[in-house]
Structure formats: structure tokens, C-alpha cells
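With one protein chain withheld, the remaining protein chains of the complex are depicted in position.
We just call them A, B and C in the order they show up, numbering each chain from 1.
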Amino acid sequence: MKKLINNPETVVEEMLEGMVRAFPQYVRKLEGYNVIVRADAPVKGKVALVSGGGSGHEPSHAGYVGRGMLDAGVAGAVFTSPTPDQIFEAIKAVDGGAGVLLIIKNYTGDVMNFEMAREMAQMEGIQVASVTVNDDVAVENSTYTVGRRGIAGTVFVHKIAGAKAQAGGMLEEVKAVAEKVIKNVRSMGMALTPCIVPAAGKPNFTLSEDEMEIGMGIHGEPGTMRTKLMKANEVVDHLMSKILADLPVESGDEVAVMVNGLGGTPLMELLILNRKASQILEDKGIKVYRTYVGEFMTSLEMAGASITLLKLDDELKSLLDAPADTPAFKQL
Amino acid sequence: MKKLINNPETVVEEMLEGMVRAFPQYVRKLEGYNVIVRADAPVKGKVALVSGGGSGHEPSHAGYVGRGMLDAGVAGAVFTSPTPDQIFEAIKAVDGGAGVLLIIKNYTGDVMNFEMAREMAQMEGIQVASVTVNDDVAVENSTYTVGRRGIAGTVFVHKIAGAKAQAGGMLEEVKAVAEKVIKNVRSMGMALTPCIVPAAGKPNFTLSEDEMEIGMGIHGEPGTMRTKLMKANEVVDHLMSKILADLPVESGDEVAVMVNGLGGTPLMELLILNRKASQILEDKGIKVYRTYVGEFMTSLEMAGASITLLKLDDELKSLLDAPADTPAFKQL
Amino acid sequence: MAVDSAKLIDIIKVIADKITENREYLTQLDSAIGDADHGINMSKGFRAVVEKISDMGEKDCGTILKTVGMTLVSTVGGASGPLYGTAFMRAGQAVAGKNELDFNDLVSLMEAALEGIKYRGKAERGEKTIVDALEPAVEALKLRREEGLETALRDAVEEAKKGMEYTKDIIARKGRASYLGERSLGHQDPGATSCYIMLEAMAARLLDGKKS
Partner (left out) sequence: MAVDSAKLIDIIKVIADKITENREYLTQLDSAIGDADHGINMSKGFRAVVEKISDMGEKDCGTILKTVGMTLVSTVGGASGPLYGTAFMRAGQAVAGKNELDFNDLVSLMEAALEGIKYRGKAERGEKTIVDALEPAVEALKLRREEGLETALRDAVEEAKKGMEYTKDIIARKGRASYLGERSLGHQDPGATSCYIMLEAMAARLLDGKKS
């Protein structure tokens, strides 16, 4: 295991300390908890946004704490949902009296832990709502299953709901726009290599030199198929066709695109993926309103990428355009 | 070779197309050249900044083209300096009548190609100045050698000289402040893994599972030593001691810190490195004015990192603080 | 049967020991259809539980069980933390204030635990989860209530075991394993397994000294 770490047991704490030391103008840490909140939290009168999940997805989630996005990011152990007490502390620390929206990714553990935290907060009289992101079209959505996973599309929920809250939206309004994003966002990912959870010390699965996994989840959950290596254009074709089959967009519609690296893939390759994604959309007459290319929701050092499309309307466009100022996501 | 590409011969062109498709509000490409310029180039009356080098260092250099930083980024083949004709086209396209500053990293090839381009531009009556960045303390600087290499510290030159030009500085002033940055910036890097140049198809060197290379250059040039894997804190200790031995900073001084990932190292690890770097500075009474953690000057998918310190004075602080709006570097 | 606070603490410690013994086994089961952390998470949680309750001998049984639940909730994480945490907290509520538990209390607290897990996880039997081991056990306990502690308890453990083994034959519909669809077939569910291990440990301690 080749990692720049000191001790697998303390990676999360040390990472959070490194973050607070890097960005004290943006964030602080709640003493005794793996919770990062806005330096100026709680912001009186503003709806507060709390997101979180397992660690290993950096810059998610604490990297999005700041003006125009999140009020708190809760960091669980690597790839493990944070516990309710941590989430509860986050809620208490950021509630500015206007209520708190929890942004949950659709994993059984995350859903249950956030739900318990919500119950705890409500017992203390804090107004709490929640939304669950499920953008990963790799997983079949049927009444028999727990539904799709939440992956990189979550970042658009942070951005847009964050802008709404920053603009003074009420809890119900912020929740409504978050749900609108969830309804209109779809993602799918793939991986060239596995990653190593520090505490495990070895990869959870293997891929040979000529194999890739399509539909990979962000914790190394299996995808929809394992295939021979494909060219970048074929990969994009495949991901985009699954996404476009599920998202009702047609010629004349406008979308935001996110090409997200999983940690080990260089920007050069992400840009090559974006070229093809953008060509496909152009051919279909779908207008790209904004594009984000970089690392937004990672899986440690996994090599691979995901593509996210968000169908826009005027409300979503103006909220997407709003400024944001956080350690990992800035928009002027 | 596991890469999300289509054809090793066309990676640079496809990447640049992907970039222009992603960020048309920021940049455009010069038809027929691998040159990215500001969408609104030339900016009349502003000193223009041109940087560039081999590709494979993304987001360097084209990612820094935009308001408050560069006017053009010239992209050579992977790890190969661009040719003078490309640089010359860039100069012509961005000159707004106030002259052009070339920002060169100190490699023989880069220096000569930029110099020839400068001669060509001067023959056409364009006012051109240049600075050469040599921040890499891994390489001995002596009268017998070509001097130190230019690595991640270059990004601070882009930022600060870019801010000076944006603020209306004259060519001589912009050059002077760029030289002040160069005088006060030091970097050093290390690698856990090699990287693969697409056209080569195999790594240029190997490191075994328990080895790392300290002092690595950004093209896989050898470092100062190959050692057994060290813990993150030991790595930082080593890099910082070399940097601090060369940079005249003392208690009470202020610095900017950049912890730069080489492409394959996840943000979690970079933050863990920053924790230690920040602790060391704190122990010495050196104040961290601003910190940047992320991927700024990469080596394809190489796992590893570099640390850069820039000693600040009031002028550098105010220019560092100035807003910037580019695809890869935004500051509000 | 009469379980006072000291004995309850004792039983919980035995459960903790068994979970720790099976740390690798549970993790290995989870690596086949999940994310390879069930044993790690559970043993971390029970280590914290043992520390928390060791000197709670003066407290009532309800408080002890609630403390177990809250500790699991705040240390285990993932899916099993809230599930087992809720189970123990509900169990504690069911016997709130009692300094001694009899057989009827055992049945009520087990019923409450099951309800807690089903409330929290929204799973039904047959979805390849903890419920597949726990529900048949609780049903057996109720069904055999008339036949006395020993028979009822042995039968409950037997049913839990059958339920656990049955998880091999079904497709996961809840939790992380559900992403695998058909590919989850043939693998035994880690959560059902940890549940069986806990029930068996409890029964063994309760029936200590009784002929088996």
C-alpha cells in the first residue's frame, strides 16, 4: 500500500486537521467531532445545509463548506457513514434558527444514520428536513431494491440548494429546489483500478491490466459490467447512453455537465472525456450551459471517472450561476 | 497502460478541445495551434502573460488562462517544450499593445524555444520580456549547471504577475514582481509511482512496492534520493527542511503554502501532508498567510506531491489576494 | 429465569466476546456481497460497549440496554450501527426501570428489538438481512413461551440459525448487497450471521449450567 499517510487509524482526523489548517478563513472543526462547519456558523436566519458520508470522497464533503454551499460536512470513517451523534452535533452547531436541510446520499447506512440524527434534533426542537440523492443510473431502480446510489450528482445539490439558502430561501423552498435537482440529475461512473481503504491495507477487488469496470460505485461496489479496456470515446458513449436513456432531455434543452475524476485519473484524461460528452450533446442539440471538470466526489486513489448531467430550467440556472466560495468549489 | 484516452498521438489536441468545450466563457483555442488564449484576447492596454511547456502537467498551463492570471497557455507535446512558432502565435494573439511577459520554467528546451519565440516577436516590433522560474531545491544550483528546475512555484508567478498585469502594471513592473516571486519561492517534490507518457506506453523508470523517490522532477527526472517508503510526516519533514534551508524565512515572516498533488495522489493525502507542513511552520513562528492544496502542476498520473513556500511581503500579499477567474484557479 | 443487572452485563460481555472472535469471519462474509467492514464495525462497537457498561451494575436493566444501544449507534456507523443500536435502545425501553428480568421480560425486549430493526431498516423477512435471523427467533420464543425458557430459547436459536442459512438462497433486497441483484445468491448475509452469533451467545449464558 503506497500512501502518503502516517497511520491508517488516524487518517480522517489528520486530514480534517490539515483542512482546517489550510482554510481557517472558510472552516473550523467541532472539537471532539469529525465535523467541519463554516467559520462563521451558525449563520443567523439562514437555512443551514448539512451533508456528509464516509471519508475517502474528498473534497466531498467538507471541501464544500462555505458561502453559497454547505454549512457543515460530517466525515465518517473511510467509506463508512458517520454516526448520528456526529450528525446531530453538526445540526446543532449550524442551525441559525431557520432550520436545517440534511443532504443524504442513498445508502442504507447513510439514510439510517441521518434519520436518527434528525430524530434527535427534532426532539430538541430544531426544524430539520432532508433529501436523499440517488443519481447513479448504473443501479436499477425498482420497487424491490433500495434504489439508486447517490454519487457525484450530490455536488449539484450542494451548489443549488446552497445558493437558494444563501439567497434567503425558507427551509421548504430550499428542500424543494434540492428535490428538483435530484429529479433532474443523473450520473454514472467507471473504474480502471480499485483503491485501498487504509485500514484494510489491500484492495477490495482486482481488475487485470486489460480490464475495466463500468458502473462502479464510489466505495468500490461492483458495477454493471466488467469489460476489456475501451477507448475514452467508447467509455463516454456507454455512460452517456445510460444517462440519456434515463434523463428526459431533448433537443433544445439545457444541461450542466460534470466530468468527475475518482482520484487517480489526471485532468488530461477528464478533459478528453469531456470532449466526447460535449460532442454527443451537441449532436443531439442539447445545449451545455456550464461544465465542471475535476475531482468532486472521489474514491481515494481509484483511477476512473463519472459523468453527471443536470437538466436545467431558469431557476436552476440562476442558482447554479450564483457565487460560491468554499475550499473546493469557487465560483465568481 | 490504463488510460482514458483514444490515441496516444492525439491526446494534446483532444484535451485542448475538451477544455475549450468545457470553458468557452474563459478560453478559446488558436486555430491550427496548440495555444489556449483568453476568450477576450487581446485585452487592449493590458500587459499579456504567456506561459507554457510540455503537456501532462494539467491544469498547467492552459487551466490558468483567464482574468487575473494568464493570457495564453502554450501546450507542447507531452513532457516536451512547445516550439517557437506556437509560442510566437500566442504572443501575437494576446499582445494588447502593452507588451508581453513570457513565464518560462527553467529547462534547456523551454528556455531556448521561448527565447527564439521572443526573438521572432521582437522582430515584429512586439515588446516582449521574460522571466525564468527555478524553484526546485532538489537540484543543486551551481555555476557549473543549468540551475534549478521550475516546478509548482510557477503557479504563484502566474497568480501574482497576473494580478499585477490585471491591475494595470506596466511590462517592467509586471516583470519585476514576477522576479520578486521567483526570488522568494522554493519547492520540492517526491513520488511514490512513475507515470506513463502515452506515446511511450510504459513508465520511464520503476519504483518497487516499498520505495519512493525524493526530489523527483515533474517529467520523471531523477530526484536526490531513492528511499524506503516513509510516513507522510517524515516526507514533509524532509521536503520542508530542504526548502527552509534555502529560503531565508524566520520567525515572524509570512508565507503562502502550496501542497501540490502530482496527479495520482488523493486530496486526503495532500491534506495530511499540509497538516505537518503547517505544524512545522507554526513551530518556527512562521505565519501561514494562505494555503493552496490540490493539483496545480502535475505529472500525468504520477502518485506523489510537492510542497512550495512563497515568502510574502505586503506587495505580494495584496497581489496574491486579488481575485482570479480561470478554469483551474479561482479566487473571490 | 432471573437476570439482574450484573448478569445482564455479563451476558452482554459474552456477546461482545463472540463478536470479537468472529471479527474476521463477519468481515469476510461482508467482502463477498458488501464492503468488507461488518466484523470491523461490530467489534469496534462492542469494544466501546464493554467499556461503557462495565461499572453500570448499579443501574437498572433498561438503562443498561439503552446505553448499549446508544453506544452502538455512536460507534459502529454504516447500516448495522443504527440497526443494532435501535434494537438495543428499544429493548431497553421495553424493560425500562426494571432491576430484574424474567422470561416474559425477555420476550418483550426481544419483540421490541425486532420491531426496532424493522422500523429502522424497513426490511421484511426474505430480503437477506438481520430480520431473516431475528424474526424467526422471536416468533419461536413467543410460540414456545408455554414450554418454558429452555425449550423456547433453544428453539429460537435453532430458528435463527435456519434463517441465517436461508439467506444464502435468496437475493438481497435491502442494504449494500442489493446492488448485486442475482449475484448476491449463494452468499450468507453478514448481518443475519452476527445476529445468530449474538442470540446463541445470549442463550448459552442464560442456560449456563442447564443440561443441553
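FYI, a contact is a pair of C-beta atoms (placed from the backbone, for glycine too) under 8 Å apart; a residue touches a chain by one contact, two chains touch by 3 or more.
These numbers come from a predicted model, not from an experiment.
> So which shown chains sit in contact with the chain we cannot see?
Output: missing chain touches B.
> For the chain not shown, which residue from B:G18, B:P42, B:G76 or B:G264 touches it across the whole complex?
B:G76
> So which of B:N6, B:S60 or B:N113 would be touching the chain we can't see?
B:N113
> Where the complex has a chain not shown, which of B:P84, B:G150 or B:G169 is the residue touching it?
The missing chain is touched by B:P84.
> Would you mind spotting which of B:P222, B:G285 or B:P323 touches the chain that isn't drawn?
Only one of B:P222, B:G285 or B:P323 touches the chain omitted from view, namely B:P222.
> By the contact criterion defined above, which parts of subunit B meet the unshown chain? Give residue numbers in ascending order.
76-77, 79-86, 107-109, 112-113, 115-116, 139-140, 144-146, 149, 197, 199-200, 204, 217, 219-222
Methods note: only the chains that are shown with their structure count from here on.
> If you average the CA atoms of subunit B and of subunit C, how many Å lie between those two points?
57
> Using mean CA coordinates as chain centres, what's the subunit A-subunit C distance in Å?
33
> Averaging over Cα atoms per chain, report the distance between subunit A and subunit B in Å.
A distance of 29 Å separates the two centres.
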